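Yeah, one chain of the complex is gone here, protein chain that is, but the others are all in their spots.
We just call them A, B and C in the order they show up, numbering each chain from 1.
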Amino acid sequence: MNFFKRTIPMIIAFVMGLLMAFQYYVPHESSQNLLKVVTRWGMIISGFAMFIGAYSLFHMHWNRIRQKVSGWGYSIFVFIGAGITIIFGLLNGGEFFWNDKQAGTMFDWIFDNVQVPAGATIFSILAFFMASAAYRTFRARNKEATILLIAAIIVMLGRVPIGTMISQYIPVVADWIMSVPNLAAKRAILIGVSIGVIATSIKIIFGIERAYLGGGD
Amino acid sequence: MEKLLKIDRRIIFIFVALAVTIPLLFRFKMSVPPTRHVISMYDKIDSLSKDSHVLISFDYDPSSKEELQPMARALLHHCFKKDIKVIGMTLYPAGTGLADKAITEIGDEYGKRSGIDYVFLGFKAGSSLVILNMGEDIYTAFQKDFYGKKTAGMKALKGVSSLRDIDYAVNLTAGGIYEAWIVYGREKYNFDLGVGCTAVMGPEMYPFIQAKQLMGFLGGLKGAAEYETLVGHKDRAAAGMAPQSVVHVLVVCFILFGNFIYFTTGRKK
Amino acid sequence: MIKKTDISIMTWILIAFGIINIILLATGKLGFNAKGIGIITAVAITLAMYSFLYKDNPVFKIAENLFVGVAMGYSLIIIWFNILKPDVFEALIVPMFKDTEIGPQYSVIVPTLLGFFMFLRFSTKLSWLSRWSFAFIVGMGSGIAIPNFINAILLRQLEPMFAPLYTGSFWGTVNTILVLVGVVSVLFYFFFSMEHKGAIGGVSVVGVWFLMIAFGASFGYTVMARMSLLIGRMQFLLKDWLGIIQ
Partner (left out) sequence: MIKLFITFVFSILILSCTSTAFAMGGGKSEFQAFDTPNDSGKSITLRWPSSPGESDHVEYVVYASTTKNGPFETEALRIKSNDMYEEGSDSSYHLAVVETDKLFNKEASDNGSSIEYFFKLVKVSNLDSTSIGVIASATPKGNWFNSSRLNNFIILIIFSILTLCCIKHAKKVPGLFIRKIKGLDAIDDALGRATEMGKPALFVHGLNDMDSISTIAAINILGRIALRVAEYDTPLKVSNIYPIVLSVSQEVVKESYLEAGRPDAYVEDNVFLAASEQFPYVVALSGIMTREKPAANFFVGYFYAESLILSETGAATGAIQIAATDAFTQLPFFITTCDYTLMGEELYAASAYLSREPLLLGSLRAQDIIKGVLIGVIIFGAILATCGVDFISSIFRPG
């Protein structure tokens, strides 16, 4: 049984990894066709994978309701929201889900008037916290933080029209910060992170890194 | 003095709300001179001939809508004004509603029709895999468009078989997907790519611009406002520049004031 | 835990919200149709979210949970219409039972099967089958990533570093040298096999300065981003709902 649980996944990862890595160096048409077929398969599997997120979300809220955790009542609203949206989605404006998607249905109305305002607003709340943190906590508590805050202030002023009104040099300095020190640091970070990505990929292909398979035997 | 630092944060919240609302109500005029990265995107699209193909990937969801939707609208105005064929798509499931709305609304303004002058391909899962698949063949990645119409033989896609045939691609991104577009799209299939991103991602773009991996970039609402100015279609982004300026000044004052008190009252340990 | 003052604040806000909407509907500024009702719903959700700024409260929690549910429901329906329906249902299943122009695409069977295996993750007995799907996706992703990252990031980002340092102008030369120093020193900072002492310590301190300036830039841009979101919402409230600004 261990063969099916442990060895086969590692063989699959090894074969697929090696095949796709070498595919890059082979310009022949058959190699292009391989890439085309395999990526299409991957797209379909990724589609299925999105249901896993849905399952964990519903499962967790269901458990909260079942175990009557404090504040479990709010979890009911997750099911109400999802239920109504899915029902109208399946109704598809009277054409039902096995036909093509219709435009301007109740499903779209819910998206426009519930999901869009809620999603857009929840992150705009951070604007307020940003300002309060600026007042109460962003401190030049050491040399590093001082450099950071000075650069931040110049960029903040230099990137809006009012910066030019204060001094014509502010946008120039802001532009220099962005395209010289910022560029250099970001490039080094990018190179470092990419080396990490490549190293992790190599470890996955050779079966050294197995965290993605989950725990257990 | 130290008491000043311990005021209720809700008082600060009121300051922020006022700093945003008052400039919106009194409509201060602020000129938004376009910067070079925005101009290079504008010039690229402006240089395209009639019936060229521009691909716009709407990779964001409602949480970044206020920054990226104005960008999308300004770009669409430019493309439709120049009779360029627009291919829309998204790699975020919640991006479909926003993208569809933007394309249809602005398409209607210019009398453009779906399937002939533009096409909205919809959503596919797998980000980098979708880009690779489109690079090999756009019709296997998207066999149907968002409304279930067959893509093969569609007039809006005439002459396009893969990403290699796209004249210009713009990735409107709220997260790390721009990297997939550069690594698996632009570098592998050699097309010109521009990025419009939330301001949070803005500083990350500079290494790519200098290495000429990106042609043009719009950063946040400011980028959108500059593009609106260039297209000559000033809308919400341009109107947002006055409150943006005021609120930036407010935040800078907060930081300076907070630090001033912090240093004058002696740093607490 | 809910105080009396909070309840009265809540009631007054609700009354004010109701009156404003009645006025807007009565004066015809908002139509009594899907669009008008939609705007009122959206405003209600927006204000419910902002109520969090006063304090965490049940109205906010209800709106938030509702949002989580709606967002998930929306994604599921979009996955059906955009992926499962065209790529599995219509490509494989419908042609098996009905005559269509093109026959069933049998190659779709493999990913469909692997897709279903993923759900077995939640079963206790067969969860090992889900590992096959993960191994397929992750192995393929890793294989594709390696050469593409070497090309698009390592080689392409090194390319501009090999430009001559002397660019013809004084400031141009200074900037090229600064970029070179910055890249090298930041790479040194993230170098763990040597103690940061002496010369290497000095280089890594320079690296920290570059990092801090870059983080300062990110800081400024993030403030800008959050404020833009707020401006957008305010425009919605003042323009689309109240119609005060044009």
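Assume contacts are C-beta pairs under 8 Å (C-beta built on N, C-alpha and C of every residue); 3 or more make two chains touch, one makes a residue touch a chain.
Just so we're clear, the structure is a prediction, and the values are computed from it rather than from any experiment.
Enquirer: Which residue among B:Val200, B:Leu221 or B:Val251 touches the omitted chain?
Expert: Candidates B:Val200, B:Leu221 or B:Val251; residue touching the omitted chain: B:Val200.
Enquirer: Out of C:Ile15, C:Leu126 or C:Ala163, point to the residue that touches the absent chain in the complete complex.
Expert: Among C:Ile15, C:Leu126 or C:Ala163, only C:Ala163 touches the chain that is not shown.
Enquirer: For the chain that got dropped from the picture, name the residues of chain A it touches.
Expert: 21, 24-32, 57, 60-61, 122-123, 126, 129-130, 132-133, 136-139, 141, 144-145, 148-149, 152, 189, 191-193, 195-196, 198-200, 202-203, 206, 208-209, 211-212, 214-215
Enquirer: Residues on chain C that touch the omitted chain in the whole complex?
Expert: Residues 52, 56, 61, 64, 68, 146-147, 150-152, 154-156, 158-159, 161-166, 180, 183-184, 187-188, 190-196, 211-212, 215-216, 218-219, 222 of chain C touch the chain that is not shown.
As a working rule, only the chains that are shown with their structure count from here on.
Enquirer: Taking all protein C-alpha atoms shown, work out their mean, then name the chain whose own C-alpha mean is nearest to it.
Expert: C
Enquirer: Using mean Cα positions as chain centres, tell me which chain lies farthest from chain A.
Expert: Relative to chain A, the chain with the farthest C-alpha centre is B.
Enquirer: Of every pair of chains, which is linked by the largest number of C-beta contacts?
Expert: Greatest count of contact pairs is found between chains A-C.
Enquirer: Between chain B and chain C, what's the gap in Å when you average each chain's C-alpha atoms?
Expert: Chain centroid spacing, chain B to chain C, equals 13 Å.
Enquirer: Any idea how many Å lie between the Cα centroids of chain A and chain C?
Expert: That pair's centroid distance is 5 Å.
Enquirer: How many angstrom lie between the CA centroids of chain A and chain B, rounded to a whole number?
Expert: Whole-Å distance between the two chain centres: 17.
Enquirer: What parts of chain A, by residue number, touch at least two of the other chains?
Expert: Within chain A, residues 40, 42-43, 45-47, 49-50, 100-101, 111-112, 115-120, 122-124, 127-128, 130, 134, 149, 152-153, 156, 159-160, 178, 182-183, 186-187, 190 contact more than one other chain.
Enquirer: Can you tell me which residues of chain C touch two or more of the remaining chains?
Expert: Touching at least two other chains: 53, 71, 74-75, 79, 81, 83, 85, 87, 141, 144-145, 148-149, 153, 157, 214, 217, 221-224, 227, 229-230, 232-233.
Enquirer: Can you list the chain A residues touching chain B in their complex?
Expert: For this pair, the touching residues of chain A are 32, 35-36, 39-40, 42-43, 45-47, 49-50, 99-101, 103, 108, 111-112, 115-120, 122-124, 127-128, 130-132, 134-141, 149, 152-153, 156-157, 159-162, 164, 175, 178-179, 182-183, 186-187, 190.
Enquirer: Note which residues of chain C are touching chain B in the complex, please.
Expert: 53-54, 71, 74-75, 78-79, 81-83, 85-87, 90-91, 141, 144-145, 148-149, 151-153, 156-157, 159-160, 214, 217-218, 221-225, 227-235, 238, 244-245
Enquirer: Quick check on the complex: what are the chain B residues that touch chain C?
Expert: 10, 13, 16-17, 20-21, 24-25, 27, 64-67, 93-94, 96-97, 122-125, 128-129, 132, 143-144, 146, 148, 182-184, 186-188, 198-200, 202-203, 207, 210-213, 219-222, 236, 239-240, 243-244, 247-248, 251
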